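FYI, not all chains are in this one, though none of them got moved.
Note that the chains take the letters A, B and C in the order they are written out, and that residue 1 is the start of every chain.
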Amino acid sequence: MNTVFVNGLVCKNPKDAKPEDFFFPGLDKASDTSKNPGSNVTLVNVEKIVGLNTLGISLARIDFAPNGGLNPPHIHPRATEVLTVMEGTLYVGFVISAPDFKLFSKVLNKGDVFVFPKGLIHFQFNIGAVPAVAFAGLSSQNPGLVTVAKAAFGSNPPISDDVLAKAFQLDKKTVDWLQAQFWNSS
Amino acid sequence: MNTVFVNGLVCKNPKDAKPEDFFFPGLDKASDTSKNPGSNVTLVNVEKIVGLNTLGISLARIDFAPNGGLNPPHIHPRATEVLTVMEGTLYVGFVISAPDFKLFSKVLNKGDVFVFPKGLIHFQFNIGAVPAVAFAGLSSQNPGLVTVAKAAFGSNPPISDDVLAKAFQLDKKTVDWLQAQFWNSS
Amino acid sequence: MNTVFVNGLVCKNPKDAKPEDFFFPGLDKASDTSKNPGSNVTLVNVEKIVGLNTLGISLARIDFAPNGGLNPPHIHPRATEVLTVMEGTLYVGFVISAPDFKLFSKVLNKGDVFVFPKGLIHFQFNIGAVPAVAFAGLSSQNPGLVTVAKAAFGSNPPISDDVLAKAFQLDKKTVDWLQAQFWNSS
C-alpha cells in the first residue's frame, strides 16, 4: 500500500515531502469585504497546508470593510483564537458560559492582542472609517466555524420556526422572514 | 500543606475520601418547567460530585413542559452530548460548521438515542402533549453552556446593538426590544 | 479515493452524512437477564452510532434480574462511568489502586448517581426484589470491558493454572474446575 492516511488525510513519507507541503502564499492580499456583513476571513488550515495535519494550529487573516465591517458572532468548536490588529480599530468581545453570560469586550487598536477562548461566542467589528486588518492564530489545524445567526436562521434544511420563535422571543412571522434572507458566513 | 488542589479543586487523599464524594441523589425528581422556554436541566457535573474531577464526564436530566417545552439552541464548549429519551417525544437537531450549515434533525421517541457533537448548536423540543424527560451523558466534568439567544441578546453588559442588528439582519429597534427582554437559560 | 478512514472507521463527508448516523433506537427495551450472573448491558458505542467516532463518549442501559442480578466486577480500560438508577435498588462499589485497595460502596436507590473512575474494578448488584434498571454515561466512544473473573478464569486459551492458583490462593483442582465453567460477560 503506497498511500498512508492519518486523520483521513494523506500522510506523505518524509522522503517524498517537499517544502511546499508546509507553505501557503498570499496572506498579504486583502480579500473582498463588499458583501454583507462586511468582513472576509482567509483561513490557512490543514486544507491549505497539508503539513499542518496533527499539529494543532492554524492562521487566519481577517479583513473588515470601513465603517461597520463585521465578523459576526461565531464559535470555533475546536479552537481558541488569539488575534492582533494590523490596521484599524476593532470593537471585539466574547460572552462566557452560563450562569454569568458576561461580555468581555474591548476596543482594539493597531498592535493590540486579544484572546477568544475555545467554544465561546465572539465577534469583531470595525468602528473606524478605514479598512481594518487582523491576524489570528487558532489552536487547531481545523478550527471549524459556527456563525451563530446563519446556523440559527440559515441552516439547510431550516430549523422549525416554532423552535426559533420561542428561543429568540420573536413572532413566527419575523422568524419566517429571517429564514428567507441570505446569510453570509465570512 | 494539608490541602491539595488539582484543576483548582480540592483533591482529597484517598484515605480521607468517602463514597459520598462520588455520589449525588435526586435525579429521579422532575424539575420545574413552568418558566419560558419550558425546560429545565439538572446537571451532575464536578460542582455536584467532586470525585468527577479530571475524569471527563458528567450526567444530566432534562425535563420538558408538554406542548412545546424547549431546550433552546445552545452549545457545550467542552463536551459532546449523548441523549436518550425516557418519556415523551422530542424534535431534536444540531447544525454543522461552515460551509455546509446542514441541519441534522430527528423526532425521538422513548428509548431513542441521539448524539450532539462538541461545540455545535443543538436543541431539543417537546412536540408531544405530555411532559418529556431525557437523560444525557456529556464528555466533560464541566461541559459549559452557551445558550445562543441569551448569549447574543442577554449578555451582561449587552453587545452593541450595531453588531447584533447587522449580524441578525434585524433593525436596531427590534434588537433593542430583544435586549430588554428577560432571557432564561435552562 | 472515495472512502476516508479515521481511527480505523469510515469517516463520511458531511454532505453524505445523515441524521441516522447519530441515532440509535430501543434503549427503552429491557434486555434478557435470565442468564447467570443476572444482568445485561446494552452499550451504545461507536459500533452502534458511527457518528460517535472521536467524540469520547458512549451510553449504556443495564438491566438487572430481581434478587441478586449482578453486573460482576469489571474494568473499563478507557472510560470512567457515571451511572444513575432508574428503577430498583443497587449495591454498587469500586476498589481503588494499591496500596490502599479501599472499597467505596453505596446502596443506590432510584435517582441516585454514582461514579466509577477509569480503570478501577467496580460492580453493581440488585439487592431488591424487583428488576432494576440503570443508565450510564462512559467517557469513551469505545470503553472496552474486562470482566475480572472471566478474564482470569475464562480466557481463550486459558492462563496457566499455576499462575491462577498462586494469584488467587486456590488449589489447582479448584482452579481447574473454575476454568471448566462457562463464564458469561454481560
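Side notes on the structure shown:
FYI, a contact is a pair of C-beta atoms (placed from the backbone, for glycine too) under 8 Å apart; a residue touches a chain by one contact, two chains touch by 3 or more.
Owing to the predicted nature of the structure, the values given are computational and were not obtained by experimental measurement.
Sequence-identical chains in the complete complex of this entry number 6, based on the file rather than the 3 shown.
Simple rule for what comes next: only the chains that are shown with their structure count from here on.
Computed centre separation for the pair chain B/chain C is 27 angstrom, with centres defined by C-alpha atoms.
The geometric centre of chain A is 41 Å away from that of chain C, both derived from CA atoms. Contact of a single residue of chain C with at least two other chains is seen at no position. Those residues of chain A that touch chain C in the complex are listed here as 3, 5, 7-8.
Within the complex, the chain C residues that touch chain A are 1, 4-6, 11. The touching residues of chain C, counted against chain B in their complex, run 14-15, 17-20, 22-29, 44, 49, 51-52, 55-59, 61, 79-82, 84-86, 93-94, 96, 100, 102, 104-106, 109-118, 135-139.
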